[in-house]
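In this view, the complex is presented without one of its protein chains, the others remaining in place.
And now, chain A:
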Amino acid sequence: MASFGLQPVQILGDQGSEERGSLARLSSFVGAIAIGDLVKTTLGPKGMDKILQSEGMGASQRGSITVTNDGATILKSVLVDNPAAKILIEISKVQDDVVGDGTTSVCVLASRLLREAEQLVNQRIHPQVIIQGFRKAAEVAKDALVEFANLRDAEDTDGVRNDLLNIARTTLSSKVVFHDKNFFAEMCVDAVMRLRGSTDLEAIQIIKKTGGSLRESFLAEGFILEKKIGVGQPKRIENARIMVANTAMDTDKVKIFSTRVRVDESAKVAEIEAAEKDKMRAKVEKILAHDINVFINRQLIYNYPEEIFADNGVMAIEHADFDGIERLAMVTGAEIVSTFDHPDKVTLGSCDLIEEILIGESKMIRFSGVAEGAACTIVLRGASKQLLDEAERSLHDALCVLSQAIGEPRTIYGGGASEIHMAAAVEAAASVQGDKQALAMEAFARALRQMPTILADNAGYDSAQLVAELKAAHASGSSSACLDMYNGCIGDAIDLGVLESYKVKSSVVSSAAEAAEMILRVDDVIRQPVRQRAQE
C-alpha cells in the first residue's frame, strides 16, 4: 500500500494485496521449490510412497486414504495456496495428459532449475538473461537427447518386444508393483502389443477385485463386463450374435409432449395396461427378429421382457453403463441400437464365447474371441483397495508409456545416464557461450545432474560418490553407464535393461524448462480479495 505523508493511499480493494519485485520472486521460488521437495522422495525405483488423507466434507470422503507414489496423483490432491506452486502442478498435469508418465520428474527438475536460478538472481543477474540461457540449454539438451537415443529396428519383432519389456520394467520399478515388475511388464506389453500400434487405450480394460495377491492378477483376452446374466437365461453361449442397445425396456414412455393418461373407469385401466404390455411384447419380438442370442441394454430391463427373452433362450444383460456399452460396441463390432424396425440394416456384434466366470467372490461375464482383436482386460487382484488403486495407476502409467513407445522407435538409457549425458552437452555449450548466459547454462547442467543425485539419495546410497563415478564413466566414453539402484554401484544400462522412452524424457526436459521460465518471468503477484462463500 502506498502512503502519502501519514495518510495511506489505498489502491487495491479491501483484502486485495500486491507483492512486488524480489518479494514476489522469493515467494514464487519458495512455493515451487517446496512442491519439488514434496515429490522428490518418490522419485526412482527406491522412491517412497505418500499417504493422502482426504478431508472432504461428505461422510463418504472424510478420512478416506490413498497410498501412492504417482506424482500426478499426489499433486492433484495437495491443495496449495502459492500461485507458483499451482503453475508447477498445472504443468505436471499436462505431462500426465500427453505422455502419461514422468510427472514427478517434471516437478523435481523444474524446482531444481528454480533453485539454481534463485542463486543467479541473488548474484544480480537479470531474470531475462537467465531465461535466455535456460532456453539455449534446453535446446542443447534436447539435441543431445536425440543423438543419445537408440533407434530401434521396427522389423525386429523380438527386439521390439524386448525394448518394450525393458521400458515397462523401468517405468514399473518406481511403482508399488515393483516386486512383481517382470510379471506386470509382461502383462502390459502383451496388452499393448494387441493394440497393434494404435494408441487407443480404451480397448484395455482394468478391473480391480479385492482379495488374493498381486501375483494372481491376470490378463484376459476379450472383454469382461461386471454384470449378471438374467435369471433363467443361458449362462454360456458359443458363437454369440450380440445386439447392443440403448432403449427403454421398462415401460416405453410416450414421447409426445405433455401426454397423460386419464381414464374414467377401472376396466379401461386394465385395457391400457394390456396395451402397454402388448407394446412391450411387440418390441421384444422385433428385437428377437434380429436373430440374436445375446441382448445387452444400457437401461433397465423389467421382469416381463426379461422373461420373454429367457423363454426364447436369449441372454439379456441390463444396466450396462454408458462406458461399458460403448466399449462393448467397439470390441464386438456392434452398433448401438435404439430402434428395431429394420433388422436388415442393423449391424450385430459377434464373439466366439460368452460365459459367466467367477473372479474372487463375484460373478462376471466374459466375452472372448471378439471381433476387435485389440480388446483385452487386465484383472487386478490385491490385498486392499488402496493397493489396487495404486496398482491401477501404475499400470495406467506403464500402458501410456508403452503405447507411446510403440509409435516412437527411439529409446534412451535410463538410470540417470541420459541426464548426465545432457548435462555434459549443456556444459560443453556453456563453455563456448561468451556472455552472462553461460552462467545460466551451467546452472541448467547442474540441475540436470541433480536428478541422478536424488535417485541415489532416495535409495540411501552415497550420491556424491555415485554421481561422480557416473560422470567419469560417461566422460570416458561408456554412454550406457547408469546407476544400479539394487547394488548401489555403477552398472550398464544394456545389461540391466534400464530403458526409457525418448518421448517421455524429451517432454520432461521441455516441460520443466517451460515451467521454470514461466515462474522466473514473474515479478509481481496480485491477489484479488477472496470471494466470500456462504457457510454450509
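To be clear about the criterion, a contact is a pair of C-beta atoms (placed from the backbone, for glycine too) under 8 Å apart; a residue touches a chain by one contact, two chains touch by 3 or more; residues count from 1.
By definition in this document, contacts and distances are computed from a predicted model.
Undergrad: Select, from "IBH1-like N-terminal domain-containing protein", "cysteine desulfurase", "Geranylgeranyl transferase type-2 subunit alpha" or "T-complex protein 1 subunit epsilon", the UniProt-recorded name of the complex's unshown chain.
TA: UniProt lists the chain left out of the view as "T-complex protein 1 subunit epsilon".
Undergrad: Per the definition of touch given earlier, which of A:V39, A:I74 or A:I87 contacts the omitted chain?
TA: A:I87
Undergrad: Tell me which of A:N162, A:T247 or A:S350 is the one touching the absent chain.
TA: From the options A:N162, A:T247 or A:S350, the contact with the absent chain belongs to A:T247.
Undergrad: Name every residue on chain A in touch with the hidden partner chain.
TA: 2, 4, 7, 9-14, 16, 18, 20-21, 24, 28, 81, 83-84, 86-87, 90-91, 93-94, 96-100, 125-129, 132, 135, 199, 201, 246-247, 252, 254-264, 268, 271-272, 274-276, 279, 326, 329-330, 335-339, 341-342, 345-346, 400, 510-511, 514, 518, 521-531
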